[in-house]
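For this depiction, one protein chain was excluded, whereas all remaining protein chains were kept in their positions.
When the chains are written out, they are named A and B in that same order, and each has its own residue count from 1.
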Amino acid sequence: MTDNNKPYIRVENLKKYFHTKHGMLHAVDDVSFHIEKGETLGLVGESGCGKSTLGRCLIRLLESTAGSVFLQNESGDSYTDLTKVSASVMKDLRRRVQIVFQDPYSCLNPRLSVWELIAEPLIVNRVFSNTQDMRRRILELMSTVGLAERLENSYPHELDGGRRQRIGIARSLALNPEFIVLDEPVSALDVCIQAQILNLLNELQREFHYTYVFISHNLSVVKHVSDRIAVMYLGQIVELSGYKELFIKPLHPYTQALLSAIPVAKLDVQKERIILEGDVPSPIEPPDACRFMGRCQYCQDICRSRTPELKEIEPGHYVACHFAGEVGL
Amino acid sequence: MEQANRNERDLLLDIRDLTIQYRTDNGVVHAVGGLNLQLGRGESLGLVGETGAGKTTTALGIMGLIPSPPGVVTSGQIFFEGEDLLTKSETEMRDVRGGKIAMIFQDPMTSLNPVMTVDRQIAEMIRLHRNVSDAESLTLAGDMLELVGIRRERMHDYPHQFSGGMKQRVVIAIALACDPGLLIADEPTTALDVTIQAQVLELMKRLKIQFNASMILITHDLGIVADICDKVAIMYAGRVVEYADKRALYTHPLHPYTIGLFNSVPDLDEDREELAVIPGLMPDPMDLPTGCTFHPRCEMAVEDCAKLRPEMAELEPGHFVACPVRARMLGAAQGR
Partner (left out) sequence: MTNVNMEMIPETTGRKRRGPLAEVLFRLRKSPLAMFGLVVILLLAFLAIFADVLAPYPYQKQHLQHMFEGPSAEFWLGTDEFGRDILSRLIYGARVSLQVGFIAVGIALFVGGMLGAVAGYYGGRIDNVIMRVMDVLLSIPQTLLAIAIAAALGPGLFNMMIAVGISAVPNYARIVRGSVLSIRGMEFIEAARSVGSSDMRIILKHIIPNSMAPIIVQSTLGVASAILNAAGLSFIGLGIQPPFPEWGAMLSGGRQYIRDFPHLTLYPGLAIMVTILALNFLGDGLRDALDPKLKR
């Protein structure tokens, strides 16, 4: 990992609100963190916690409401704020920041062949002037992600989920990006295929030194791929730390409950299951309070009146809880 | 030995050689091919397999709900409480469904009627199978809701007023309303978040004991099975390839597919760079490999595997495996 003062991406006070009939929906509510070059940052949380929205804001597929996403320039000494640059500058930056989508069934245009799908990023960015070079590049990409050459004329619906996801990955790699947001890339796949895709992503990172943000609700998968993990709850990051620390010593009560709820494919695992009461509250116009207060067994008065900040409790271990380090250990 | 075992175990459900096909214009889909499965009273069985393994088709077969056409049950028997369900008429099956065998579907959002309050939906189920008055059935419905952890005040609400986890609770309440002997749960928590899943699983565990019902839990998640089942059956391409006590199966899985399945799951306690993968893909159910359907992907495959369809054999007491190679290995080890 590089110098902590010069991370690869710096996210500062990022907010994304949506207008709804019932009021302002705080999908991402004041999030700050950084991403090191070449690392995988896992982003976990339950549905509706804003992890996918955050992922899209990071690469400006969605316009943020407020805050900044600073991306280190190629020279390495200055930063560009992705949320503020013009559309034409963003178009150039698209080559550097890419996304792989969750659902390999709906993220591919059913009327384009494998060939056309992988060629699209190359064509729209006018990467190659002659078709020979482009052909070579497409075949190279197909072999990189493990798609047989003979599939080039197939259509997505003729392929299984694993292969479709490989197409999605090939598309995102086409422009030689540095940073890739993986939005639940294996959630729609069976375990065996899931393992194949996870290995592929791992290999690619080793070979091309990509920086990943890996979004998932599956904690086992996130732990397997991540260097550091951020846990989100209702639009906010409640805990962020190295993956080992997070699993050995979770400090936020929500993380503790989340970890204890994972079904483990082993017998005789002695663990106290913390069953959370109730459901995730509505993200519409949340009060200035700890978002987790309604379901937290340690809730005190202060939790109901002030939003806890994300503080560095131990080196590299950030927690947003008024009683971090004191409860549930 | 097997026969004796069967009798000892007071069988509730005994599926023999069940074969279900879907006959489409493009060919015959072999969804379930020669499936054998036993379930004792009060037991819960985890039916594990990947998409397309035939888990849901098996469940629908038990319920007599195979969509026909194109689905056809071509052979086999399904004995439930000693009677073959496949020989029953549609009218008789209607009594069985909901009354004696209840099913919980994967998606709680679509298995409830959106224009009917939840207490009415539960009451309807009760009235269908029990001779009670309107008012009585509604009271019973309220009791059921309380049992699954929903306050009685909310009984007049519509499904959309509940969250996903709550809806699945309502679905469970409907399923258990008539005190069925067998509950089939098809991926009951797949659509739910982890913390909500934990709530629902906890509830199912409690209710299973309370109602003394048998259960077939269909899932792809070995973790859930470890949590609430007694027996496990692993399905691959329409057949059960391994069937054993949970403890036996988790401590020493024998079928190569089962072993591959366990290795594909990322481990929370271990750091591994690379996950072990089973090479290749599930076979096309319209064009299954000959012999053992798993042989093209199997590391242990020998020549015979492509020719002979493996039968289930009891390699250890109560541990059935459909793999002759494995059987020979174990036999050799014991012989020595």
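We adopt the following convention: contacts are C-beta pairs under 8 Å (C-beta built on N, C-alpha and C of every residue); 3 or more make two chains touch, one makes a residue touch a chain.
Note that the structure is predicted; figures quoted are calculated from it, not measured.
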Of A:Ser32, A:Thr65 or A:Asn125, which sits in contact with the chain we cannot see?
A:Asn125
Out of A:Glu12, A:Asp30, A:Glu203 or A:Asp227, only one touches the absent chain, namely A:Glu203
Touch with the missing chain holds, among A:Glu74, A:Glu158, A:Glu285 or A:Glu314, for A:Glu158
Which residue from B:Gly280, B:Pro317 or B:Gly331 sits in contact with the chain not drawn here?
B:Gly280
Omitted-chain footprint on chain A covers residues 59, 61, 91, 94-95, 98-99, 101, 103, 106-112, 120-121, 124-125, 143-144, 146-148, 150-151, 153-155, 157-159, 163, 168, 171-172, 174-175, 196, 200, 203-204, 207
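Assume only the chains that are shown with their structure count from here on.
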Measure off the straight-line distance from the CA centroid of chain A to the CA centroid of chain B, and report it in whole Å.
33
Spell out the residues on chain B that touch chain A in their complex, using ranges where they run on.
50-51, 163, 165-166, 193-199, 201-202, 220-227, 246-247, 250-251, 260-268, 272-278, 281-282
Quick check: in the complex, which residue numbers of chain A touch chain B?
46-47, 160, 162, 190-196, 198-199, 202, 217, 219-221, 223-224, 247, 257-258, 260-267, 269, 273, 275-276, 279-280
